[in-house]
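In this view, the complex is presented without one of its protein chains, the others remaining in place.
Labels run A, B, C, D and E following the written order; every chain starts at residue 1.
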Amino acid sequence: MELVFALVIGALTSSGVYLLLRARTFPVVVGLTLISYGVNLFLFSSGRLATGGQPILGSTESYSDPLPQALVLTAIVIGFAMTAFVVVLSLRNLADNEDDHVDGRQGERPEKPEQKSEEERSQ
Amino acid sequence: MNPFAEYAIAFLLLLGGAFTLIGAIGLARLPDFFTRLHGPTKATTLGVGAIMLSSVIYFTARGDGIGISEVLITVFLFMTAPVSANILAKAAMHIGVKTMDGTEGKPWEQ
Amino acid sequence: MNHWLIAPILIPLLGGVLQAFMGYAPISLRRTLALGTTVLLLVSTIVLLVMADDGSYRLYAFGNWEPPFGIVLVLDRLAALMLVMTAVLALFAHLFSIGGADEGNRQFHGLFLFQLMGLNIAFMTGDLFNLFVAFEVLLIASYGLLMHGGGTARTVPGLHYVVLNLVGSAVFLISVGMIYSVTGTLNMADLAVRVLLLSGEELELVKAGGMMLLVVFALKAALLPLCFWLPKAYARATAPVAALFAVMTKVGIYAILRVYLLIFGDDAGALANLGMDWLFPLALITLTMGVVGSLGAQSLKTLVAWQVIISVGTLLAPIALGSEEGISAALFYLLSTTWTVAGLFLVAELVASQRGSALDKIVTAPRMRNRTLISVLFLIGAVAAAGLPPLSGFFGKLLILNSVTSGPEMAWLWSVLIIGSFFTIIAYSRAGSIVFWRTVDGHIEEPKPLGGNLRAATGALIGLSLVIVAFAGPINEYTDATAAQLQNRAAYLEILQTPMVGEEN
Amino acid sequence: MSLPLVVLLPFLGAIAAPLFAQGGRTAIAIASSVPALIALAALYPNWQVLADGGYVLYHQEWLPALGISLSFRLDGLALLFALLILVIGLLIILYARYYLKPKENIAKFYALLLCFKGSMLGIVMSSNLLLMLIFWEITSLVSFLLISYWTHKQDARRGARMALAVTGGGGLALLAGILIIGNIVGSFELDDVLAAGDQIKAHAMYPVALTLVLLGAFTKSAQFPFHFWLPHAMQAPTPVSAYLHSATMVKAGVFLLARLYPALAGTEQWFYMVSFTGMATLLIGAYIAMFKHDLKGLLAYSTVSHLGLITLLFGMGTQLAAVAAVFHVINHATFKASLFMAAGIIDHETGTRDMRRINGLWRYMPHTATLAMVAASSMAGVPLLNGFLSKEMFFAESLELNLPGLWAWLPPIVATLAGIFAVAYSARFIHDVFFNGKPVDLPVYPPHEPPRYMKIPVEILVFACVMVGMFPAISVGPLLYSAASATLGGDVPDYKLAVVHGLNLPLLMSFVAFFGGLLMYTQRQRFFDFHARFKEIDEKAVFEAVVSRLATFSHDLTGRIENGSLQRYALLLVLSVIAVAAAPLMNVGIFVGELGLSPVDLPTAIAAGVLIVCALLTAFLHRERFYALVLLSVVGLIVALAFARFSAPDLAMTQLSVEVVTIVLLMLALFYMPSWTPLESTRGQRGRDALIALVAGVGMTLVTLAMLTQPFSSISDFFLENSKTGGGGTNVVNVILVDFRGFDTLGEITVLAIAALGIYAMLKDTALTPPPGDGMGHPWTRDAHPMMLRQIARPMLPLALMISAFIFLRGHNLPGGGFIAGLITSVALILQYIASGMVWTQERIGIKYHNVIGLGLLFAIIAGAGSLAFSYPFLTSTFGYITWPVVGKFEVASALVFDLGVYLTVIGATLLALVSIGRLSPHSAIKPKKEGV
Amino acid sequence: MLDRLSFPQPWLSLILFVTWQFLSDGISGGSLVLGLILAWAIPQMTQGFWPERPSFMRFWLMPKYLARVLKDIVIASFEVAALIISPRKPRPAFVCYPLELEHPLAISILASTISLTPGTVSADVSDDQRLLLIHALDTEDEQEVISTIRKRYEQPLLEMFK
């Protein structure tokens, strides 16, 4: 079980990291989402894996660790807020720069031309 | 547990499983989108409905009180499945997915 | 339990909530309330500073749950120092924003106050996961603030900043998971106790987690090679936001100080001084990179943004060496550089507002309005930033130089710091002489008048470098005491014994 | 107390002087003179102590941690320099009163001059090395501002920057040197340092400290090869040149040599470094001075040369040489300051400083000419003038140097050669300016004598030259003695101050120099021709080019590193994480810990397999964006199932609801984006990224495996034990969220709230043009709100609200709670938006989401703050059981109010975020109102 | 004023009340009171979201209709299952069904019924709500499909929504 779970987290991380390194906002956002799935599962599993041990008092004999669950719940909600923000930011990027690159190929108005008037070159 | 309940539960489970599987087979096997649409909308819905029913009987028979959530889920599924099918069909017609050879009539323009 | 401890969190929170409700209230009312909140915050942090100065640790246990089970706030000298530093900075940045930078977006004041709340939680929390939450609060507010002000220039750097920090947050959570999975606790003091018991695979897991945490903090602190998100983001942020952001990298530095001295400090056995051997060379390279960046800067704001990077390197080098003197020196410099850099961002904004289309670019332009005032402010700021006498930056750097006494570290730190200062002087003198002195004939359309708020806020932040010099003795005593307190791990651990309300006697 | 006052007074004056600007230039000049007058008066009472070989000390602790104290020390050396600074300073103030044009900002000038004066006094009177360094660097800064006083002149700005770079940089080296010395001695107090000379010289770090200190001294005193800044600093107004660049600031370097003489001198390193630097400077300065056509340029190089002379004297290391050095400091200050002032007068009156145009001024300004000629003669070393005396001492000392073999000839030859050059350029100064035919094309013609008062300072200084030259023992004897005594640390050698010491070798050298110089001057054209063959280096241009190159290089380098590519930054971050985590993980031998692996059941394995396949497919097929989203949904669904499978019902529910909201959000965004990502990366890049991704994934797998198989205990037993009794609920996760760790939750809903507010703010004036149809060429359908969907959405809302209420209320005891309930309500409302559109739905909701968010946070805060009234800490929960008729017994918990806050915030934030995006749609009739102030 | 206290959608309220009793762990005083509150409050809040509520409806005919549909679903499901499993190719057809029902809710119920009963899926309703497009999985005679639907489902619905 542990191996399967570990492989799942590994696959999520790998896919997420690969997408994170893409050149456009959309894959990056998808990559971040995958990473956060992986991270949530990881944090969750820091309390170890249990079957049928839901931490509802009285529902079972032995309980799984409730603390990581609470942490992950917090992490999920925060992750959602962050994802929403970054999605909207990529929309803003699209609006401002008319395409969705994040690799420096656009969006940056070149600063070079203004260099001419440097003091050093004035004479 | 009441043996009658046990039989019912087992029967409903197997029935539900079978229908779910058949719905999935339909989804996998049928030739075009519109024919595939038939599998999930009913076979799967019915299959899950049967499993729900077995769950209701199971927990009721165990004396955990009447399980109504399952019924709620089933009702909900029966209400939504046609709408999902409808809106997906509309999307498919909009995109203009191919219909299988020998289909009578035509989808509407969207 | 002393309820003053939650004041720096509740005050901005309530202020922020109020702002959320008041979206459509007249701006004057919103401004008044927002500024009032900041003033109240400052007052509360000063109270805490006075309390913390007795050298004891004060604990605030949320929900009256004793640590390590509940979340606690811990007030000590370091926390109080960070709180006051931030509140002072915030007050002036806020005052500046009221000069017009807050227009065009009704959420500005709310975001500003929430950001302060996040910062203050980060400075006070004694819980590792709550530190994560604090980071998220201050980050999400900073994302909003960074994008404040319209225009397209800040979108791309904003996106970089946000995405990198999201990855950082993910790494933070992984670290928390790794550490929790071995120690089974989240309270920092408890962690400090438990890491001593580790061995074998468990130890390595915590070590890896701790190192990843260091990467997260280094990302916040903008340590090379994780600093490249900063210059453009800061340079393009609205001025008061950039000024407030001067404290953002310091959160990373604070976190390194807090977590690494407490959990992975000298006494942490096999985990002692985890990662510090990485930190020192990286700090020096960061400093160098900052100097290179500032030499190549083509606008004042970019120049100041790279100064932030320089500060980070300057601060982390002595921290990495870990001596009490070094930490004290770093704290002194921290205070100085944070305020100075913030002030310089505001100066750059004044320049931009008075130079027509040339803005704050380091190019020749027609003579700006209000040149005398602005150039004097720039001069003072630049002297303080470059670390020349007689302003605060000099004393900070001097303390840092003095804190290392021998060995190759001394040679490296001295060379990099001193040569770096030299090139910083060149960068500032070049920028200043081009921007302020070199003028061409031409017309500048009537600029916005420099309102009293703008002058007062900028003048005050810049002037603080003089105040620090005037009170250098007491401040240094305080930072000495803070460093000593930080090094005394055992004293911190006593918070675990604090009785809860109703348990006293 | 008088010592710090002396230093402080000029600074006070700098603040006060501008206040007199209203009163005109004379008023402000008088006001600016007051500090120096008071200072002189304050110094006077100390004279007797000094004359007796003692010194006055003032000590006040400042920053003990740094070793900086407010220590001042007045001894002979300090007094000598203080007098130079104060007296010449007074003369400069008077002179500048007439020199500056009426429209120029004289207040600023005087203020800066006074600041300079104060910091210069600080240098010479500090008894703490770090304090001295502070003043040292202030002089660099103030001189920067003074040189660039005429900010509109490019040369002035450049000269100033160069001066700052060299002297400020030297100051930093000096700082390092001082810190080393302080470390060796254990104190920065001058007394301690001077007393520890042997200790310093014996220390391993001595050569380093010495080099650094000398770097400071040499840069400040314009020693070769740092001499180049000084001539360019002549772009300053002449009073500045006269004051800073002849009398005071450049003397700070040699002052430092004198000050630290007992501590550092007397070693081979000292001897070679100082004397050879001095020698080179002496010769090179004198040589170049001959060829300068610019009056001030000539004086500047002459100054360089004389500073070299003084340095050489200090370098010799003999006591007599040191005395000569101190003596020459005085003499050079007097004649050079007067020469600068004369040059300034000439410049002022003729409008140029070019000696090729200035000729025959004797006819126009005989008075000034006389003064200048006397001073220039002193510079040349003509007997009966003060320059002659110290030069003789110098010649004598140059013969005393014990260099091996033929090297012994070097100093006297250099000295004589420099003497020849000095005579030559002095002759040129006299002849070329005041005689040599008629002026050529002067900008101001005819020139005449300057205002009366402008000449007074020159007269005074020239008078001093003559007095010292003729009556050295009377005029300067005691001062020199006490200064020399202070320099040498007590034992002054026997020396005689006489006009002529008789016929000896030094006198012969003087003769050679004098006639050689005159001869050289008469043959000047040959030398000029010879010199013209060498290309002259314009140091300023070089400096500017270097700085400019540096700036461009830095900019390019920065641009290459900080290239604006998120990919690179993210790569660096990922690599950093991998790098730091790798080392410890390498030490983990076997990643399967004590607990070993447990068996896996088939459905779990299949689900995991599907998840893995879908995750990898998402990565590999991401360019087809909608497909990627569908795959992502599968992943999200299986993650939720995993939570359920491994005993986390709350998480499963949260994950499910968040997942669908996220997908809706992504689709809202995808509408505006290209539905395809074109292939842009190279195969190599993809391979590299895949490799890194693989490493990251393998790393996480191993870590997870190691983690899951370690035995474990945690603080959670406490939560399980106290959840019911202390928190009043049986759903431990929920009790943790609203009670044990309620503060996290408060932070978390704040995050949600801020995100929504931020999103709203960010989008309110964003305009996006959506594509007219999908990526495959189909225009969008007109049917925005299909009928069946609308019909199903109607009953869905009340049903969902009831489910929300159910999930909310049971949350404390069973899976559920505020978050999940809030998300269900949100999703139900989102369905209304999807089914019936923005306008329709918004009309019916009728509340501002901002207020819902605010209300939610407020509920949470109030629930938390209630306990404060009972002086329990924030967020202390309370619960109780109440029995009502009909209703029966039920639980009332403050945590429920907190959870209600969570519920409301979640709804407000989720909907505000989604609706803000929805409003961008061109079909939406709800347009964001343009926000005013 | 009293209007505000009424139950704007009594049937909905009833359904909510009953459902709540099922959801709650057994019927108790608490669940009754809470159910009553919810049954009142939720329709108060959501009534605006259901503007085109049918003004008249014979609810009592509903159970009979539902029973018939359920029976059809179960029986016909086996047919479809058989079809899916069998190797025979289906003979699909798009059928335009002219609607007699007018109320949108009624049309929706009919369309849903058609979709749930095996062999047919409602693919679309025309803009003027006069035609229903049905996809039949395996049919030879379109008219038979139309008449079956008309007889078995639309007529009862017309009764209900009279």
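Note that a residue touches a chain if its C-beta (ideal position, glycine included) is under 8 Å from a C-beta of that chain, and two chains touch if they have at least 3 such contacts.
Please note the rule applied: contacts and distances are computed from a predicted model.
Colleague: Missing chain's UniProt protein name, "D-ala-D-ala transporter subunit", "Molybdopterin synthase subunit MoaD", "Cell division transport system permease protein" or "Multisubunit potassium/proton antiporter, PhaF subunit"?
Modeller: When "D-ala-D-ala transporter subunit", "Molybdopterin synthase subunit MoaD", "Cell division transport system permease protein" or "Multisubunit potassium/proton antiporter, PhaF subunit" are compared with UniProt, the left-out chain turns out to be "Multisubunit potassium/proton antiporter, PhaF subunit".
Colleague: Decide which residue listed in D:Pro815, D:Gly864 or D:Gly901 touches the omitted chain of the complex.
Modeller: The single option touching the absent chain is D:Pro815.
Colleague: Of the residues listed, D:Phe626, D:Phe718 or D:Phe879, which one is in contact with the missing chain?
Modeller: Of the candidates D:Phe626, D:Phe718 or D:Phe879, D:Phe626 is in touch with the missing chain.
Colleague: Please identify which residue in D:Leu361, D:Met700, D:Met838 or D:Ala893 touches the non-displayed chain.
Modeller: D:Met838
Colleague: I need the residue numbers on subunit A that touch the omitted chain, in ascending order.
Modeller: 51-52, 54, 56, 59-60
Colleague: So that we can see where the missing chain sits, which residues of subunit B does it touch?
Modeller: So the residues of subunit B touching the missing chain come out as 6-7, 9-11, 13-14, 16-18, 20-21, 23-25, 27-28, 33, 36-37, 39-40, 44-45, 47-48, 51-52, 54-55, 58-59, 62, 64, 67, 69-70, 72-73, 76-77, 80-81, 83-84, 87-92, 94-95, 97, 110.
Colleague: State which residues belonging to subunit D touch the missing partner chain.
Modeller: Looking at subunit D, the ones touching the missing chain are residues 602-603, 606-607, 610, 613-614, 617, 626-627, 629-631, 633-634, 637, 640-641, 644-645, 649, 652-653, 656-657, 659-660, 663-664, 667-668, 670-671, 770-771, 773-774, 780-781, 783-784, 789, 800, 803, 807, 814-816, 820, 824, 827-828, 830-831, 833-835, 837-838, 914-915, 917-918, 921, 923-924.
One rule holds in what follows: only the chains that are shown with their structure count from here on.
Colleague: Both subunit C and subunit D are touched by which chains?
Modeller: A
Colleague: Following contacts chain by chain, what is the lowest number of steps it takes to reach subunit D starting at subunit A?
Modeller: Minimum step count, subunit A to subunit D: 1.
Colleague: So which one's got more C-beta contacts, B-E or D-E?
Modeller: So, comparing the two chain pairs, more contacts are at B-E.
Colleague: Which chain wins if you rank chains by how close their C-alpha centre is to the centre of all protein C-alpha atoms?
Modeller: If we average C-alpha coordinates per chain, C lands closest to the whole-structure average.
Colleague: From the mean C-alpha coordinate of subunit B to that of subunit D, what's the distance rounded to whole Å?
Modeller: Chain centroid spacing, subunit B to subunit D, equals 70 Å.
Colleague: Distance from the CA centroid of subunit A to that of subunit C, rounded to the nearest Å?
Modeller: 25
Colleague: Going by the contact rule already set, what residues in subunit A reach two or more other chains?
Modeller: Residues 20, 25, 28, 40, 42, 45-48, 67, 71, 74, 78-79, 81-82, 85, 89-90, 92, 102, 107-108, 115, 118-119, 122 of subunit A touch two or more partner chains.
Colleague: Hey, what residues on subunit B touch two or more of the other chains?
Modeller: If we look for residues of subunit B contacting two or more partner chains, we find 72, 79, 82-83, 86, 90, 110.
Colleague: Inside the complex, what are the residues of subunit D that reach subunit C?
Modeller: Per the touch definition, subunit D meets subunit C at residues 61-68, 130, 133-138, 140-141, 144-145, 148, 151-152, 154, 157, 160-161, 164-165, 168-169, 172-173, 175-176, 179, 182-183, 547, 550-559, 561-562, 564, 566, 568-570, 572-574, 576-577, 580-581, 583-585, 587-588, 593, 700, 703, 706-707, 710, 712-716, 718-719, 722, 726, 739-744, 747-748, 750-751, 753-755, 757-758, 760-762, 764-765, 848, 850-851, 853-854, 857-858, 861, 865, 867-868, 871-877, 931, 933.
Colleague: For subunit D, which residues count as touching subunit E in their complex?
Modeller: Residues in contact with subunit E: 783, 786-788, 790-795, 797-799, 801-802, 805-806, 809, 832, 841, 843-844, 886-888, 890.
Colleague: Note which residues of subunit B are touching subunit E in the complex, please.
Modeller: Interface residues on the subunit B side: 18-19, 22, 25-26, 29-32, 34-35, 37-39, 41-43, 45-46, 65-66, 68-69, 71-72, 78-79, 81-83, 85-86, 89-90, 93, 99-100, 102-108, 110.
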